[in-house]
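Every protein chain except one is present and positioned as in the full complex.
Order of writing sets the labels: A, B and C. Residues in every chain begin at 1.
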Amino acid sequence: MSFNTFGRVFRFTTWGESHGPALGAVVDGCPPGIALSEADIQPFLDKRRPGTSKYTTQRQEPDQVRILSGVFEGRTTGTPISLMIENVDQRSKDYGDVAKAYRPGHADFTYDAKYGFRDYRGGGRSSARETAARVAAGAVARAAIPEVEITAYVSEIGGDRIDRDNFEFSQIDQNPFFCPDEAAAKRWEKLVDDARKSGSSLGAVVECVASGVPAGWGAPVYAKLDSELAAAMMSINAVKGVEIGAGFDAARLSGEENADRMRPAMEGSNHPEFLANNAGGIAGGISTGQPVICRVAFKPTSSILTPVETITRDGQATDIVTKGRHDPCVGIRGAPVVAAMMALVLADQKLLHRAQCG
Amino acid sequence: MSFNTFGRVFRFTTWGESHGPALGAVVDGCPPGIALSEADIQPFLDKRRPGTSKYTTQRQEPDQVRILSGVFEGRTTGTPISLMIENVDQRSKDYGDVAKAYRPGHADFTYDAKYGFRDYRGGGRSSARETAARVAAGAVARAAIPEVEITAYVSEIGGDRIDRDNFEFSQIDQNPFFCPDEAAAKRWEKLVDDARKSGSSLGAVVECVASGVPAGWGAPVYAKLDSELAAAMMSINAVKGVEIGAGFDAARLSGEENADRMRPAMEGSNHPEFLANNAGGIAGGISTGQPVICRVAFKPTSSILTPVETITRDGQATDIVTKGRHDPCVGIRGAPVVAAMMALVLADQKLLHRAQCG
Amino acid sequence: MSFNTFGRVFRFTTWGESHGPALGAVVDGCPPGIALSEADIQPFLDKRRPGTSKYTTQRQEPDQVRILSGVFEGRTTGTPISLMIENVDQRSKDYGDVAKAYRPGHADFTYDAKYGFRDYRGGGRSSARETAARVAAGAVARAAIPEVEITAYVSEIGGDRIDRDNFEFSQIDQNPFFCPDEAAAKRWEKLVDDARKSGSSLGAVVECVASGVPAGWGAPVYAKLDSELAAAMMSINAVKGVEIGAGFDAARLSGEENADRMRPAMEGSNHPEFLANNAGGIAGGISTGQPVICRVAFKPTSSILTPVETITRDGQATDIVTKGRHDPCVGIRGAPVVAAMMALVLADQKLLHRAQCG
Partner (left out) sequence: MSFNTFGRVFRFTTWGESHGPALGAVVDGCPPGIALSEADIQPFLDKRRPGTSKYTTQRQEPDQVRILSGVFEGRTTGTPISLMIENVDQRSKDYGDVAKAYRPGHADFTYDAKYGFRDYRGGGRSSARETAARVAAGAVARAAIPEVEITAYVSEIGGDRIDRDNFEFSQIDQNPFFCPDEAAAKRWEKLVDDARKSGSSLGAVVECVASGVPAGWGAPVYAKLDSELAAAMMSINAVKGVEIGAGFDAARLSGEENADRMRPAMEGSNHPEFLANNAGGIAGGISTGQPVICRVAFKPTSSILTPVETITRDGQATDIVTKGRHDPCVGIRGAPVVAAMMALVLADQKLLHRAQCG
């Protein structure tokens, strides 16, 4: 089933394909009276925009957003906010190969298996261009949760991790990798460039921290804050894993090691002090008031220049090479998308909490 | 917000607390005409049932399920199926400590932060007893997807992993750990027993494989099969991470290594042959026809005998010890729950696929 | 599709059949901290209970409700509230006729057409006994909207209407017809008794007034307060029409006649004075602060003693007579159900308003 809507009361719906005239999002349920203009959204799109360095695809898309509804005299009205981004650089090219055969790792085979045919131009709906619409919607969500600060960064590329001792938030916007470790960013320049030159690709891990989330957002069972985050993150193209807090490492700790001990609130605070955050800011599906932390694994871009064994639509053996403009490491531009999804989940949970608990 | 319902068209709602009179599930949207009786559900509950070995909690619950509606003359009618399990062994005890202070790692603090008060008896709604209702609902889901075979097993306890070379599906039901590696199961006996005796606890990783899923189930964007699985698994108590296929390891592979090459269908098959399954049976959110594989990280049980620094409801410093009957490793009994959630997600996706694609 | 859940954030799910062991509702999303006990719910069920006068079915059901979850120490916890009512008087009888042939006006033919078979005992899921579960859920909803007072009454039976000049709210609970007009209630005694004796049946119109609803509940488009009420009311067994405010009569008024003129708030009020209420308390899908008024048409009970031309399951011509215990006018016991649905819609809208507008 299609289901291109996410969220329960702060909801958004995206539409659009890689090579259609435009793509967009409709944000529904945003509280009224929030200051919002295209200038509030554009900076987030600019972060995700392709063609800004040699480490990302060379497709040139200005990704200019237009607000078509839901804002009046600079403020949200409470009615649906329609956001549209025109596609500009749908380079004319020969799609014969992709139309006729399946690229391993891409959705070519599965779309055909499901729908019987597919829009093969640039991956159609399965293209990561869809995430531009999420980033635009995420900017609206951020405006709805001014109490929260969200930062996403790349903590690992091709197995090369950042050094936590070198972690500097201020570094994240200083390099093309959203990398908080200056030294790692230097190393990644060569790593990613080598992959790009050889027509190969690399995976990455993106980490996201939301601070300022008050204790109490979330729910006990199927709308748990962590469950919603997992759904949100796993819905991003190329994502294969999601962790909250200590994640898989928590499975290797003892109960004593894993317990986030608590102390009375320090002077000037009305929130208990936690001595650790293995929980990633979530216990029993509900926020603890600590930073909410999640980690997201991106597989290497499936588009590579090495010929790969595959089959045609008719089931014949063939080889395929994915030419064209691609990110050597999709995880990099994944960082702003992860941040957007975090904002969208939190805005929804804020409103849900308010619904039930006043 | 509460949201105790999961699923889009094959949906289930659970209710009940650890120490209430009963707990249950309402399964809505099940196709009509499926043979179903209590005897079809009970074996799955028996797997998850507490008190069956010294490696699980000693709470004695028969977990007998009753079907209260939706089945007539042995077949589902298409109307809601109400399942109820009575709580029997709500041992009377003094909850003074838990009522007054917050157990780190548990949902005590967050429930109070959200709702203002909580049912502190045995964790109330945050107790893993809720998962009995999921397992019952999951048994109904299995009946709705007879083409699929689902197996869940524990692949790691306390950092000690199974050896893939020793993997035997037939072993899984031969030991109290749902362990497919006979040698690992032997090692875990001591490992878990030591944790139990010392009042400590261990984490675990559960793996789940669904074979027989045809290509085409799932959706391109926010109802992706992997996104739904992530939400389902992360909603289970104590889960902190979810992976599909190669998961986080995929982030460390090159594009060439990660590509699941395809070959024409072998004789007698109408499905292409894949040379690997790093994708875990899902590409672009849609099943490929290969086994669907996911991996789930359980943190160590938060209930431990070691005194832990914490605060009271009034914000005063204190220590807490969690006495009583607990699983030394909740991940073990997590295996049947993971399998149930896999079944519930797949039943929903089967119906959704049929809705859109006929 | 089954979809036995209603509501968006204050949601309830019902289950159960006429002749199963029990029926019930799960209320999800109720705010925490609300005083609630079985004694708060029972009086509403008693109003709807069968067998209380000769004007209703003689089936004897105590309709005793049990709260199985979601309440702790007399207050709602914010987790799902499971309500169960056991069926007691499923009189053993020969269902041969109903099993083999279709009763016109009943759901026999359509259930078979949809599901391939059906639970024919007392109508199975299509029985109006399902509405007992709604009434129980509605009692919880009322507890969540203490600011609102809801009254439902029968305004017409078999075409005989109440006289608005005789309208007395205090009369409603003084007669077996929930009739606010003492004289009409007298007339209806003979009318309904005649129908009962002759094995015929009568239709009715139920009106419902909710006062105390503040201005601002509702939504502009597909979650309009009136749209939600229409869905709620039309989902009740035997209902064929729904009106808000002046309803169909509004279609016969001029714009001048229909306009509900406004004046400044009177002293001591913070709400504008409206000079009429043709809108039924709703404009643009949002409450105006005036009483919310809806009117619901119930068809005559389809169970009648006159032989009616029909067909068997095999498609052969036959006649059918519906013996057994039936309400001669289902609309009468429809009044408490209409009130319950009003409460459930308003509780949901209250929470939704709070979600978006704080």
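Basically, a residue touches a chain if its C-beta (ideal position, glycine included) is under 8 Å from a C-beta of that chain, and two chains touch if they have at least 3 such contacts.
Since the model is a prediction, treat every value here as computed from it, not as a measurement.
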Inset, instruction - Quick one: say which of C:A144, C:A279, C:V292 or C:M342 touches the chain that got left out. - result: C:A279
Inset, instruction - Out of C:A141, C:A210 or C:V242, point to the residue that touches the absent chain in the complete complex. - result: C:V242
Legend entry - chain A, residues in touch with the chain not shown (by the definition above): 1-5, 9, 11, 13-17, 20-24, 26, 28-30, 32-33, 66, 68-70, 72, 75, 77-82, 114-119, 124-125
Inset, instruction - Name, in rising order, the residues on chain B that touch the hidden chain in the full complex. - result: 8-9, 29-32, 78-79, 220, 351-352, 354-358
Legend entry - Missing-chain contacts mapped onto chain C: 1-6, 8-9, 14, 102, 104-107, 109-111, 113-116, 125-126, 130, 156, 158-159, 195, 200-205, 215-224, 226-235, 237, 239-248, 250-265, 272, 275, 278-280, 282-289, 297-304, 306, 308-311, 315-317, 331, 349, 352-353, 355-357
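Basically, only the chains that are shown with their structure count from here on.
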Legend entry - Rounded Å distance between chain A and chain C, as computed from the means of their C-alpha atoms: 45
Legend entry - Interchain centroid distance [CA atoms averaged], chain B/chain C, Å: 39
Inset, instruction - Would you give the residues of chain C that are in contact with at least 2 other chains, written as numbers and ranges? - result: 9, 29-30, 32, 78-79
